[in-house]
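With one protein chain held back, the other chains of the complex are shown just where they sit.
Coming up: chain A.
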Amino acid sequence: MMQYGLLVMGAPYSSPAPHSALRFAHAVLARGHQLAGVFFYHDGVHNASSLMAPPQDELNMRDAWAELHQQHAVPLDVCIAAALRRGLMDESEAQRHGKQAFNLSPPFELTGLGQLLELQQRADRLITFA
């Protein structure tokens, strides 16, 4: 059994990276390995947007990640610096920056890059999807 970590740096609907990452996550778990966490960085932060509204016959990536969390308790960490500059924020950041809306909520968590480095140390393999 191995501990995997995933680094997702592509945006949904612009890049196939998150779709591949999600399939990889399910494959890892189906084979009895562990998934220590998923870290969203660069354009990957868009995966966390609760305002994405794709057509009904397309996968809602945000909800698909949330389901992964519900089923397997996989932490979903989002780089706060990459998120804020792209307009992704939770309620407390929205208040802090005087914004009228927020689009990030649990199970996604805003966190720092230190969390990515920690995930890389903890996991046997960190796999990048970009």
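To be clear about the criterion, a residue touches a chain if its C-beta (ideal position, glycine included) is under 8 Å from a C-beta of that chain, and two chains touch if they have at least 3 such contacts; residues count from 1.
Criterion: contacts and distances are computed from a predicted model.
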item: From "Electron transfer flavoprotein subunit alpha", "Sulfurtransferase complex subunit TusC", "BolA/IbaG family iron-sulfur metabolism protein" or "FAD/NAD(P)-binding domain-containing protein", the hidden chain's UniProt protein name; value: "Sulfurtransferase complex subunit TusC"
item: Identified contact with the non-displayed chain, of A:Tyr41, A:Trp65 or A:Phe108; value: A:Tyr41
item: Sole contact to the chain not displayed, among A:Ala48, A:Ala82 or A:Leu104; value: A:Ala82
item: Positions on chain A contacted by the hidden chain, ascending; value: 7, 41-42, 81-82, 112-114, 116-117, 120-121, 126, 128, 130
